[in-house]
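Left out: one protein chain. Kept in place: all the others.
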Amino acid sequence: MADDLKTPLLDELEKGPWPSFVKDIKSLAGKKEMAKDLLRQLEKSYEDKRGYWKHGGLVGVMGYGGGVIGRYSALPEEFPGVSHFHTLRINQTSGWFYTADALREILNIWEEHGSGLLNVHGSTGDLVLLGTRTEELEPTFRALTEKGWDLGGSGSDLRTPSCCVGPGRCEYACYDTLSLAYNLTHAYQDELHRPMFNYKYKIKMSGCPNDCTAAIARSDMGIIGIWKDDIQVKPDAVAEYVDSGLDVQGLVVENCPTGCIELDGNEIKIDNSNCVKCMHCINVMPKALSPGKERGAAITLGAKAPIVEGALFGSVIIPFMKLEEPFEEVHDLIERIWEFWDEHGTNRERIGEFIERVSLATFLEGIGEKPLPQMIKAPRDNPYVFYEEYYAEEGEGEK
Amino acid sequence: MATEVERKTDIGPPHYEKFLHPLVKENYGKWEYHETLAPGVLMHHGPAGDLYTVRVSSPRLVSINFLNNILDLADKYADGYLRFTSRNNVEFLLANKDNIEPLKKEISELGLLVGGTNNAISNIVHTQGWVHCHSAATDASGLVKSVMDELAEYFTSQKLPAKLRIAVACCLNMCGAVHASDIAILGVHRTPPKIDNATLPNLCEIPTTVASCPNNAIRPTSIEGKTTVKVDEDKCMYCGNCYTVCPAMPLADPLNDGVSIWVGGKICNARSEPMFTKLAIPYLPNNPPRWPEVTGAVKNIVEIYAANAKPYERVGEWINRIGWPKFFDLTGIEFTKYHLDDFRHAGTTYRRSLHNRY
Partner (left out) sequence: MAIPVEQLADEMYEIIKESAGVKKLKGGDLTKAMVAKYGDEVSRADAKAAIRMLIDSGRCVYGYFGGSSIELPHSEAAENK
């Protein structure tokens, strides 16, 4: 190890059962000035209890407005290795599947052009190459595209759409999340790379209401698998669960939020007209129960973190849509939404804030959708209705 | 203008089919059910055969050395196929059941843990912190390491009443989704940016700096004949946007920056609807390298929850059943004025009934 690397505080984090990022960065410190100075600057942060980074807003690769996060050390003389420490976001693949060989190609590029450090993955779901110099950005980009990889988004653009493992390894998937994520990422390359929106736009896809990608909390647009008909029941398998001693009454029936399951000996009856597709019973008895056959997705809009107007969960805009390749209905909806938001949204206004400002009714009208009771928890409880239709006195007709 | 050799743009990611294990391809969309063979080891059954998944911890911030080790294991035991989960765990996809034990052995030799399935604490989703971000109020990687060292036994077992999801975000921008986790650890700044009036006039464009503030807290002002800015402290919400454009307005404040703890969020729809996290502890100090106050507080909440919740009850569902007064009572966490919401629609969080337990 380089002898000028003294990091007593960080060394504490090499101990303990959880894998240590410090140990890992150190494994590169002999080879990479960047890794070494990253540790030295981080040690100073640990001593002083504060960060030492500045934000770079202009760096990027030619022609793209997103995909690179500019970063400069605030102490470049002391830590020259991280004077520049920019990040590249790489388009995630559907479901985060890789072959070892494909990932090795990326690692080799990164060993040559950057710090050798990565986030697998960043919170956007993209693969994050952490730390390189301005003059290396374009060469890294060229090497990546040569191997078939491209950059993700940042700033006021589309983020790389993200999806759960879906039909790739999950029996609950109600539509092909991997295929839709791939389709949307390729259909909207321009929106991903050349920021034209009021603010960022994230699309996350989960194959069922378990929502393993947190679409309802973390995406402007969530596409969450759901079914309309009856839960499929295998009576023999139910009986096996009962016989094996699973407390079906206590753990399944009594936990159903709508009380729509009845257990009679070792048979169950589900009142599907009252099932809210919460997944609980299916999660507990995966061998016996599965989602129905008439499958598709519900689409939610408007989740966002607290900046600027407070945090929001997504709310249901399309209660049910069939999802089949080539997914034209989804494209059509996305484009109607973007057009209305572009036209009437303000700078840095996320779609969720936009809908709250203009009202759900106006938004639905703007994108050409009808109001439905599935979109709300309850109708309004304040009586100040601004009626748009009323009769005028002398046959002037409706306004 | 690109004149030399062809420069590729807008090619998007590779097609995922290239990366699917043959068994995954054959069973694609036809999976029938799954079983958990052991913590971190799943079996998915499909008509073309059974696929075994081994889920492994990762610090998320990793080096090419770490990944090369992982890839070698994938080659050796998983026909060269692997994937990563939405919480940054590694998953090896095996066609051969006999490879599970030797793979687990080599994983443990690398110092990694197998687990994170079902009623476990999975990996902590987190953000950049002092490792990479300019607006961080705390470190993320170090906090995660410290907390998971304390809770590792819950990663490698499935003994909790239900899943327990933890998230860390290093400032209120919350780039990591902590607003809907069972337990959230959130970095907080408590003071507005400090203005360096000596350098600001030369370094920063005044109109841009003023416009950077989402809350209109920044006004131009004049000091000794030079135009600079001032901050209306009542309006500032410590977001760091101004520092992004103007390095003469650092937000970092070692004396006051720290961590808050939030509880009871939930994303999946099972049983109850998704819920936001609610404030449990307004402030704990930054105490690197191990943040003992934070790890202690998180562990306490986990243990009280584990001892009191019913099967399948997530933290938020448990609290809703017993009520917030009892939550504060059981955990011994002090209830303060900071727990009372004062933002828009704050009133909806006030008790507007007599449904209280005494």
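By written order: A and B. Residues from 1 in each chain.
Here, a contact is a pair of C-beta atoms (placed from the backbone, for glycine too) under 8 Å apart; a residue touches a chain by one contact, two chains touch by 3 or more.
Since the structure is predicted, the reported quantities are computational estimates derived from the model, not experimental observations.
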**Message:** Could you tell me which displayed chains border the chain that was left out of the figure?
**Reply:** A, B
**Which residue of A:P19, A:G51 or A:G155 touches the chain not shown here** = A:G155
**Of B:A78, B:L103, B:C246 or B:V315, the residue in touch with the unshown chain** = B:C246
**Item:** Among A:Y199, A:W227, A:F327 or A:F363, the residue in touch with the chain that has been omitted
**Value:** A:Y199
**Item:** Where the missing chain touches chain B, by residue
**Value:** 1, 203-205, 207-208, 211-212, 241, 244-248
**Message:** Tell me which stretches of chain A touch the chain missing from the display.
**Reply:** 54-58, 60, 62-66, 69-70, 72-73, 76, 83-84, 154-157, 190, 194-200, 342, 347-348
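Here is the rule we go by: only the chains that are shown with their structure count from here on.
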**Asked** For chain A, which residues count as touching chain B in their complex?
**Response** 9-10, 12-13, 15-25, 27-28, 35, 38, 42, 45-46, 48-55, 57, 62-64, 69, 71, 74, 85, 87, 90-104, 107, 110-111, 116-121, 123, 125, 130-131, 142, 145-146, 148-150, 160, 162, 164-165, 167-171, 173, 176, 178, 182, 185-186, 189-190, 193, 209-214, 216-218, 251, 255-257, 276-280, 283-284, 286-287, 305-311, 313, 348
**Prompt:** For chain B, which residues are in contact with chain A within the complex?
**Reply:** 2, 7-16, 18-20, 24, 28-29, 31-34, 44, 51, 53, 57-68, 71-72, 74-75, 80-86, 88, 93, 111-113, 125-127, 129-136, 139, 141-142, 144-146, 148-149, 152, 155, 172-177, 179-180, 214-215, 239, 243-245, 247, 252-254, 257, 265, 267-272, 274, 276, 286, 288-290, 311-312, 343-344
